[in-house]
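Written out below as structure tokens is the structure these notes cover.
Note that one protein chain is taken out, while the other chains of the complex remain in position.
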Amino acid sequence: MPEIREEDLVLFFVPSWGRRYLLHIRERPSFSTHKGIFSLKEALGRPFGVALRSDRGEVGYVLRPTLEDLLMLLPRRTQIMYPKDIGLTLLRLGVGRGMRVLEVGTGNGNFTLALSYFVGPEGWVVSLERRRDHLRHARENLLRALKILGNIGLLQVEETTWPFPDGPLFDAAFVDIPEPWKVLPEVLRVCSPGGPVGCICPTYNQLERTGVEMEALGMVDIEALEVLYRKVLPREGKTRPHQVMVGHTAFLIFGRSTVASREGER
Amino acid sequence: MPEIREEDLVLFFVPSWGRRYLLHIRERPSFSTHKGIFSLKEALGRPFGVALRSDRGEVGYVLRPTLEDLLMLLPRRTQIMYPKDIGLTLLRLGVGRGMRVLEVGTGNGNFTLALSYFVGPEGWVVSLERRRDHLRHARENLLRALKILGNIGLLQVEETTWPFPDGPLFDAAFVDIPEPWKVLPEVLRVCSPGGPVGCICPTYNQLERTGVEMEALGMVDIEALEVLYRKVLPREGKTRPHQVMVGHTAFLIFGRSTVASREGER
Amino acid sequence: MPEIREEDLVLFFVPSWGRRYLLHIRERPSFSTHKGIFSLKEALGRPFGVALRSDRGEVGYVLRPTLEDLLMLLPRRTQIMYPKDIGLTLLRLGVGRGMRVLEVGTGNGNFTLALSYFVGPEGWVVSLERRRDHLRHARENLLRALKILGNIGLLQVEETTWPFPDGPLFDAAFVDIPEPWKVLPEVLRVCSPGGPVGCICPTYNQLERTGVEMEALGMVDIEALEVLYRKVLPREGKTRPHQVMVGHTAFLIFGRSTVASREGER
Partner (left out) sequence: MPEIREEDLVLFFVPSWGRRYLLHIRERPSFSTHKGIFSLKEALGRPFGVALRSDRGEVGYVLRPTLEDLLMLLPRRTQIMYPKDIGLTLLRLGVGRGMRVLEVGTGNGNFTLALSYFVGPEGWVVSLERRRDHLRHARENLLRALKILGNIGLLQVEETTWPFPDGPLFDAAFVDIPEPWKVLPEVLRVCSPGGPVGCICPTYNQLERTGVEMEALGMVDIEALEVLYRKVLPREGKTRPHQVMVGHTAFLIFGRSTVASREGER
């Protein structure tokens, strides 16, 4: 049973107010809340799942953060992708061990983290970003979560100049920039034919232009969609959906390039 | 650029009627449809993404199947889990390389396949199933998709007798049987404290009983939810949501055991 | 207790296959189905709600059709508005006794019917339609449902020439044509200031242009929305949402004219 160590990134969860905190016990040996102080360092050497009590009697738990916890709790500067969208996107792109994936638009780096996690050390993720400040912030987030960026390459690029030679360098690609349609020809140029390509679009307008461009490039199996997520409150004799829900994050659109779509671009 | 070989499981996609077929070219060197015959063996030695023409001029594409294609297209005997639910579940359970995951209720083996894919050879998946016919069917599906079951153990068990010693054998667990609440104490007995546990419940009644039992067992961070998925049709000047959608597959519920919840069960 | 008469439009409902039929017993004294023949004329003189048995033992009920039954069951030639959208629209437009309502785009006449029903003989509904065939069809539907068109005026118009003098002829208006934005200035010209105006738009593109035009015309309290409707199956111990649902009918958008918005158009 693995013990909690000082250098672990841990999830501290307090049921009574439902909040999750992501922290290093080394940096926060004691943790002040409005319901008293928790001595986190008491958890060291004990198994994950251990309960701590604050000096005012509140109970909190030290848990091992899942990938989802990291995705949700790393500091954000821009809109992040949500787990409901990330989960389906990973499947749709066929992300898995050993894959080479291109990401256009690093943002906070949270989808980069998910890609890195699932392609593993045999694969690699190249993530392109135009803004230097985003890139710096994403790098910090990724280092915090992963300690080393073994399979991740972060590159600052302008939209029009990409550093790649022709040819199938990537098995799949994901685009998260305001005008995805502009980079699709470049994306197809460097992806394997048949490889899945996805884009995320906050507005209908972006979705429409991206879909039209995918079609024009000869891509096939194009599907646009939105994922909705509603909490349900299971309580004995009075179970009902939650009264509040997120109405919208973004639309997703996926397609596959074909040999024709790549040749059409030359 | 990897070439298409006889023994590859390929996805054959025909845009004009939107169907996907999962097949071995060795078994189906030529493929008859209502729009003519495709000579699939012409794709051998060519790259994925190649276009073929039927003898009546229809175009189809030979693509590399993603995990999602496998999940959706392997033969089914019972209700399967859908990608919208699988994707979020994988994140919520924190599934990743090297993890040891318990599945209760193998069914068609499609979630087993997803688990195996993401834990990789360093991890393992143990999947329990009461019905021998389901287990046989799941094994066939898994062999078809994976060729060897390196990191999967399929076990036929009765609900009340599990073959495991006490102790944290698994990092996470997922339960897909009609009465998940009955096995939760056993599940907690063999999972690491703090480890995420998820259940899938088609009805709200199952969801309610499962949630109540999770609470009674001292689990924390309990969240029940449903994921909805709606297609959107992006067309120039007339983009709109699709008129048909799946209204329901199943509810999901997740929680984490704590040291207390495991001890409470002894 | 009102008795069923030959000339009543009745709803015939057969629970075992869940279908509703709207018919006159005079026209269909006996009704053939795949589960036998029902002698509908046996219901004459008996109260609504009476059960009939077919010669093969199936049970059916003769019910009084509600407005919703009429809306759903009158013959359709074009897309109809659905009750989920009609109900909210009636409230949003403030439709009620004595109101004068303008409808642009008669279509099948089913929303015209709803308006006529709720404004009553003290109010009136003027419905404009460009296509003569739609107008003929709508008139047939309305006559079938209402016998006389006491408070309804159906007018064939071209988009650009409307027969109305300036001034507040209508208390509210509803537009159901492909390009609602084109007629909005005319609509505002003949509606009372402050009066609610609604439009129905199948695509987001139509919705966007309509919203932008409403804003440009100085309308206020603009709200666009969609209404979703999901069946739930309540069964003892296994209640769950229905697996099939309608994913989309149309978007709705509402706003109110102001004195400024009408003057802006002069």
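We call the chains A, B and C, going by the order they appear; numbering starts again at 1 in every chain.
Everything below uses one rule, namely that a residue touches a chain if its C-beta (ideal position, glycine included) is under 8 Å from a C-beta of that chain, and two chains touch if they have at least 3 such contacts.
Model, not experiment: these values are computed from the prediction.
K.L.:
Among C:Leu74, C:Leu93 or C:Val126, exactly one should touch the missing chain; which is it?
P.N.:
The single option touching the absent chain is C:Leu93.
K.L.:
Which parts of chain C face the unshown chain closely enough to count as touching?
P.N.:
The list for chain C reads 1-2, 13, 15, 20, 46-51, 61-69, 71, 83-84, 86-94, 96-97, 114, 117-118, 120, 167-168, 192-196, 204, 207-208, 210-212, 220-221, 223-236, 239, 241, 251, 253, 256-260, 262.
K.L.:
Spell out the interface residues on chain A facing the chain that's missing from view.
P.N.:
Residues 202-205, 226, 230-231, 237-249 of chain A touch the chain absent from view.
One rule holds in what follows: only the chains that are shown with their structure count from here on.
K.L.:
Could you work out how far the Cα centre of chain B sits from that of chain C, in whole Å?
P.N.:
Centre separation, chain B to chain C: 44 Å.
K.L.:
Give the residues of chain C that touch two or more other chains, as numbers and ranges in rising order.
P.N.:
Only 204-205 qualify.
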